[in-house]
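Before anything else, here's the structure in question.
Only one protein chain is missing from this complex, and each of the others stays in its spot.
To keep things simple, chains are lettered A, B and C as they appear, and every chain counts its residues starting from 1.
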Amino acid sequence: MGIFRRAPRDSSPSEAAEPKTSLSRRHFVAALGLGTSASALSACGWDDNRYYTPIEQILPYVVHPDQIVPGTPTFYATTIGTGRGAWPVNARTREGRVVNVVANPQAPFARAVPKEALLALQRHYSPDRLKGPKVRDGGTWSDVTWEAGLEKLTAAVKKARQAGKTVAYLGPSRTGALLELLDDYTDGNAVFWESDGRDGEAAASERMFGRRFLPAYDLAKAKYILSFGAEFLSSWGGELSKIQYASARNPNVDHSIVRYALVSPIMGQTGANADDWYKAAPGSEVEVALAVGALVARKTSYNGPALGVFAGADTAKAAARAGIDANAIEEMASRIAENKGASVVLPGGVTGGAASTELALVCYAINLAANNDGRTFGDGPVFEGPVHGAADVGKLLAAAKAGSIGVLLLDDVNPVFELPLDASVAESLSKVELIVGLSSHPDESNANAHLLLPTSDAFEDWGDEEPVKGLHLVRQPSMTPLYDSRSLGDVLLVTGRAAEMKSRRQPAAAESEPAAEANAGKAGKAGKADVVASVEAEPAAADPSGGLGFGPTTWRDYVQARWQRDVLGADNFATRWNEALGRGLHDARPRLSAPGTVMGPAVTAPADAGGSLKLVVFLHPIRGAGKFSNEPWSQEVADPMTGGVWDSWVEVSPGTAASLGIENEALVELSTDAGTVQTGVVIHRGIADGVVALALGNGHEAGGRYAAGVGVNATRLLKLATDSGGAMVWQGGAAQLKAVGASAELVRTFRHEHDQGKHHVRSAPAEELAKVGDAPSAHPGDMTGIHHPPRDPRLVAAGSLEFYDLPEHPQYRFGMAVDTNACTGCGACAIACYAENNLAVVGKALIKKGREMNWIRVNRYWDTEADRVTFMPVMCQQCGHAPCESVCPVLATYHTIDGLNAMVYNRCVGTRYCANNCPYVARRFNFHTYRWPEPFNLQLNPDVGVRSAGVMEKCTFCVQRIRETKSAYRDQSFTDTMPDDALRQLPACADACPSQAITFGNLVDPRSGPTEARRSGRSYEMLGDLNTFPAVNYLAKANFHATGGHHGGHADAGHGDAGAHGDAGAHGDAGGHGDAGEHEGKAKAGKAKADH
Amino acid sequence: MSASLPAETLRIKAVYGHLDCLLTAIERLKHSGFQGFQVTSPLPRHEIEEALYEGRPSPVRWWTLTGAVTGIVSGFGITSLTAAAWPMANPGGKPVVSLPTFAVIMFECTILFGGLCTFIGMIVHTGLPAWGIDKALQDPRFSDDKFGLVFTGANPGDRERIVAILQATGAVEVTTGDATVYEVPNA
Amino acid sequence: MPRPTTGSAPPLRVAFAAFVAFVLAATPMIVAGCNEAEATNDTPETFPMEPHYLWPTVMPDEGQIAAGAFTGEALPQPIGFPHYTHVTTLNMDCQYCHFVARKSIHAGVPPTETCMGCHKYVKKDAPEITKLAALWESGEPTAWNKVHDLPDHVVFNHGRHVKAGVNCTECHGQMGLQGQPQPAPGTAEGEAPVMVVNAVNIRETTLQMGWCLQCHATHPSIDTNYGEKSDQRRAELKDCWTCHK
Partner (left out) sequence: MEAVRPNVGYGTANRDIISVLHRAPVAYLVAIACALVLMSFGGYAWYQQLTWGMGKAGTNNATFWGTYIVTFVFWIGIGHAGTLISAILFLVRSRWRTGVYRASEAMTVFAVMTAGLFPVLHLGRAWQVYYFFPYPNQRELWVNFKSPLMWDVFAISTYFTVSVVFFYIGMLPDMAVVRDHSRGLLRKFYDVLCFGWRGTDRQWRHFMAAYGFFAALAAPLVLSVHSVVSWDFAMANTAGWHSTIFPPYFVAGAIFSGCAMVITLLMPMTMLFGWKEYVNTWHFENLAKMCLLTSGILTYAYGMEHFIAWYSQNPHEQEIFMWRIFGDYDWAFLLMVFCNCVAPLVWYFPKARTHWPTLFIVSLIINVGMWMERFNIVVSSTAHSFDPAMWRYYWPSGTEWGVLAGSVGWFCFWFLLFARVMPSIAISEVKEMVAPPVKGSLGAK
């Protein structure tokens, strides 16, 4: 035992102070333990006073920064762009680095963290980020200084302007101050491209309302939503539409539950929430919409100018082409008409994008005919930023090909990947004299650049956004730039000034309040992330037009000047600006109003492209069009519908697969006249027959180590085509599908179809639920109609069913209520959990072995009968009688006094018994020690340990946040209980959830969110029959099928199963059941293939 | 052992090939009032034990009982006291002292302590290890097919009478020897 | 003595052949196992695995244990900072320098700025202050060796302890007595001694779990702060998740 050196005790001053007591109970137990077990180990010095780690060092600040208290988080209100939108969030920083993104509680919306913000956080720390400017010489890239890069850009801009060539910009959707600067810089040659399929909507509003904008919708007021494939719960409308839908779906708000009907060939994550799914063939949406519209106009006796839109409506033809029943069209129209003024029709993004302009026109017209304008649809808080279509990108490329573009600024957009461009694009780009890549990441597009000037991302830069009119969001840097990057605004300002650019703003349009005085005062003020331009330039004099031009010295000044001019006004600006910075936004949204002018252009439905099998591409619910594909979280979090990870896969219906003789997960070849891809196939019920669906977003050839080579690129199957409004045509192409291999080695985290009769998901009749809401029920849970096994409440009350008493919780028992009616399956909770809890990303190979590390998973369960999906987030249920606790031999997991099911990693030896015994399979084992590649490690949450190989881990209800909140509350009172509002959305998942599906709170408090939810008629516990007494309870999903026919006649068809089965109108209630039975048979036939 | 033996004592060793002869010898010796002889056998024969101890049970059983009782008590002790040391960590909602779960540990401790004490008792009572046992007993034939009857501390005066009995009962071989120097035959 | 047995040993050749056959049969398994080992290492995981070598875990290298690892052992520091002078002689409050101790989970070692606040004027020429001034000039942080170091799996909220009313000395020992200036060796008799400070710190308490638990069960501040809820608080304080993360 010589290796174990003992401490030199004699020099320890604490020795004398040690209390000398007689044989205490503890010592007695110790003595007993010695007698009964091996004592050799402790004698070996295992508990000797020694540290096995080397001495660590403390490096204090030389000068302590004011805002930082070491060890205490600092929050910065900032704004993250989410495609064609933006959202205010708080960046949580520790010791000067962003560690997480949390909801901004001061925002005038329900709390939410968009998953784009979380993915942007990981993108911020991506090892693939460009670390500095680079210049390309032939095929080789070399590093340059910023000064040299900016000079090169300035020279090129000057040269181009002298030669009469244009300086063009191609970037993602931008709003706010940057828009004006870009406009000035490029002389109006800026093209903003987003692959969200909404370009047609802007074209339609131009045609119908005379102005190019995206109309505003208020889903919260809707009682009936008819969507033509709009992904309004993932990417179509940003967080706002998710929040509004959740409110409309909430039975406690105005005693109604919105009924959501979907007309689309595929469900997708958004469509999976639909109550009725009309499986319209791709390309038939416009005809169906016309037919619905004509019927609505007749029912509501609409006689406005938009009536002309419906001129070509033909119900029978539409039904035939769509492959749906004519009664279904009748049913949609009836429901819209019944909910006149409270319905909304949504045109459909990419999924509905066979002729998006036409579809949007018809949808607008239906909304007008249903008297929705000014109520759920209309003008006012609209997106007025530039909405460019594929035609605009085409024009830009044509200009490049013609040699008329001198400098092309290629911002954070990837047209080469996201658009079906052919090989000529390289030729076109080669004609541009200087292409400058401004993205912080290398990708397929900026591989063509001559100069890479990596700009700072949203966590490092100033900026502002205006996602809807009047909602001004401010962005402030949360940390100093990670690498040698500069603000895009600064790059433009500096080079523009050097090239002697001027504001384009017309004096006539200028508003008052020239900003020059304000600028003068701020020019010298240095912010913490200010980038001081090195290219010398005289500060330009204030433009008499009111345009900011290139006057402000820095981008921060520019943003401030713009806010002073347009948003806050000069009065008391400094104070109001600081307030806005603190809140993160300035809300001056106009009310929703009816559009002023309405025209009624005629609409022609697109012709059918032919072919028995049609391709449908759709935006991936997590990765979108592929911007975040290189972020490991976006690949690791399972696809909501199929459970697939780290791959692309073709999705077909069981019927299609059977007719083509394709087995589930076989390797298939999908070809169109544009191209061919090979990938796996997933057979599931969320796809209409005769359709093959493929998600966008994967199949990168470059663009980072995590995205490259993962999956296939769906746009390679498309051709660049535009519709009458210049919008991209995504859908309608014919495709061929054939099996080429037995197995595609797809990796999926779930393969099940439904819950095998285990009642993990339950439903409550929607009409009844809407009447009573979640008001306390005398018999909680009765509304679901399931009592399995039947439990006699008298026995429960008498305690006869339980061997042991429930643990006592004097002050807190933390609990959660998960509303499956609100959950839309978006996966934001899962990503937020990865960000908060330092979850390792294990990758495809290990997920294939079944070793994903997600603490919260979103289960997708199909209804056994109808085409309905329920999403169910499952995390550790923190059971009162936890099966895991009693089996741990070393007490590494036990029940805390706060009712949490604690997991002490350091005590865990890794028997994995707890996990075997967890009926929820919520525990995750560290099969290996995972290393966070630099600089991902900078994002690690310092309040949460990083687990090493051999220990179990699981959801902790974000105990570190509980600890922090408790500690903060203790400053007020040592003994009082924390109020409910401090807890309600405390865990990362609840914080991120845009639909407020997760409510956290103290179950001891009778008025807390989860306690109230427990009293609801639709409350149930997952696997509650195991008597685990979970702290998580679920709320059943509202089900429109279970209700009796209250609409009479035709409406009953919808109760059967989404009207897909013909003449349901002739059936009564029983007929609905008959239908369901028939469908079950089909579902089973499909399941045999789809499941395993 | 041999060192403490008085010089005037005598060793007498008889080797028997047959069990009935041995038993007769034991009977006759006992009848004649001779005690303090040991009998070795290559196998346990209950007749020998009967003849020598007349059915008195071995005291090893008290060791077993003591061990078992200690086991059950300490089993209960360590389980309940250690559970009481962390009363708030009641895994799975079970009570702090949960007899059904502790019963298993108590049972195992009972068996373990009972077994170990039996072993100790056996060691104590048999006098094992017996490496220094009297050389007269160290005869390899006794583990093979012969029985032995050995006086290690006989009174020299009884020598003739004992030898006579032994020879009369059919001993294959009878040797006598000095207390201090005793050669082991056939070693 | 041994009797010939009835069993017959197989000929040597047969046995050899059997052994070779066995090795041949076992080899594919070994190869398969190794391949699998290699495959796992080479698979392009997103977050690569790290090996865990058992030896350092069970038997740490003596070299890993630096001086000062044991309670009461002196740990060298870059600058000889006399806590004695500041605390005992000048009677300064701990939180004058450790000013985040009440606010944060860390006690906070003062920034060089704080030291220089006084030492721009006070004792500018003392040898240890010149070291400090050099660091201040260079802008380099002072690399103190961590004396009171808790393992990474422990979450310790320093501010909470201060706010609860735990005295600094209860955990840190008599820091105010450490670093008493001593006469430099070699000072002649009768000459005014040059006082020097030993550049070491001593951790006087074990900072081990059992040591923590003693206070968490018995500290008088629990009764003071929690009154009738003190029993509940004591139970809470013994909860693993109070300190483990």
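Just so it is clear, a residue touches a chain if its C-beta (ideal position, glycine included) is under 8 Å from a C-beta of that chain, and two chains touch if they have at least 3 such contacts.
Source: prediction; values computed, not measured.
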Could you run through the displayed chains and say which ones the absent chain touches?
-> A, B, C
Sole contact to the chain not displayed, among C:A74, C:M195 or C:M209 | C:M209
Identify the residue among A:A949, A:A982 or A:V1004 that touches the chain left out of the display.
-> A:A949
Quick one: which of A:G96, A:P919, A:P933 or A:P979 touches the chain that's been left out?
-> A:P919
Chain not shown: contacting residue from B:T9, B:T82 or B:N155 = B:T82
What residues on chain A make contact with the chain left out of this view?
-> 26, 29-31, 33-34, 36-39, 41-42, 46-47, 643, 749-758, 760, 788-789, 846, 849-852, 857, 859-861, 874, 883, 886-891, 894, 907-913, 915-917, 919-921, 923-929, 949-952, 1023, 1026, 1028, 1092
Given the full complex, what residues of chain C touch the hidden partner chain?
-> 1-3, 5-7, 9-12, 15-16, 18-19, 22-23, 26, 29-30, 32-37, 40-41, 49, 51-54, 57-58, 206, 208-211, 213
Kindly note down the residues of chain B that lie in touch with the hidden chain.
-> 17-21, 23-24, 27, 38-45, 48-49, 52-53, 57-58, 60-61, 64, 78-79, 82-83, 85-86, 91-92, 94, 98, 101-102, 104-105, 107-109, 111-112, 114-116, 118-119, 121-123, 125-133, 137-138, 140, 142-145, 169-170
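Note that only the chains that are shown with their structure count from here on.
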A-B against A-C, pair bridged by the larger set of C-beta contacts | A-C
Chain A to chain C: how many Å between their CA centres?
-> 41
Where chain C touches two or more other chains at once, by residue number = 235-236, 239-240
Two or more partner chains touched - positions in chain A | 894, 896-897
Residue numbers on chain B that touch chain C, as the complex places them = 86-89
In the complex, go through chain C and note every residue touching chain B.
-> 235-236, 238-240
Contact set on chain C toward chain A in their complex | 43-52, 59-60, 62, 64-73, 75, 100, 103-106, 108-114, 135-136, 139-146, 149, 151-153, 155, 157-160, 163, 173-174, 202, 204-206, 208, 225-227, 229, 232-233, 235-236, 239-241, 244-245
